[in-house]
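Some notes on the structure that comes next.
Every protein chain of the complex appears in place save one, which is left out.
Let's turn to subunit A:
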Amino acid sequence: MAPSLWDGTLSIDDFNASAKALMTKWREIDVEDSLPDWTWKPCCTMGVASQVEGFLALEGVFHTGAGSQTEDNNNLSDERTVEHDTWVQSSSDSVHVYDFHIAYSFSYKVPLLYFQGHQAGGQLLTIDEIKKDLPAHSLNVLSESKWTFITREEHPHLSRPWFTLHPCGTSDWMKLLLGKSGEKDLCLQYLSTWLSVVGQAVGLKIPLKLHCNS
């Protein structure tokens, strides 16, 4: 796979290698952040766990201060309120807990992001509740393209509806972002680069250090 001919897609083996790289790097850098670690969950067909296939999971990501974001959006000039994520609020109603999964799409040969949010009590969040946690940019896209941005679809391995970002065009923008990398870096950097884009869309803050070399 010469980089110049690379079409922006990943094979299942590349996906697995990249997932491993992401888990390792995340664990190394994620010291002061309160983010949990990515874990690997093997897929099961009829109770038989797959040796090869699985998905990445980042579960229990807290998003506090829900409900205040709409105010922030109306008041963008006040820079200080944008950092609302870090405020700890006493009311448990406003605590939203998110789970993020990254699965491999054999059809598009790219990663797919699935996520769901629930309240501290376990109740699943609706799209309207999730909207309060999304960045303003995503809200705009969502209002323009209801069916092609964030939708609720069946999780490929859990057989239940999760929110997902449409994979259309993923290989195209990945080609732009990583097309000049060497073959080895390509595979290792793929998921962290991809995550820096899709994470932004769903309000998942990616530690900057993920992109530092070393």
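The rule we apply is simple: contacts are C-beta pairs under 8 Å (C-beta built on N, C-alpha and C of every residue); 3 or more make two chains touch, one makes a residue touch a chain; residues count from 1.
Keep in mind that, in the parts below, contacts and distances are computed from a predicted model.
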Chain not present in the shown complex, as UniProt names it (candidates "Ribosomal protein S35, mitochondrial", "Aladin seven-bladed propeller domain-containing protein", "Protein wntless" or "Autophagy protein 5"): "Autophagy protein 5"
Chain not shown: contacting residue from A:A120, A:A136 or A:C168: A:C168
On subunit A, residues whose C-beta touches the chain left out of the figure: 5, 7, 44-48, 106-108, 124, 147, 151-154, 156, 159-161, 166, 168
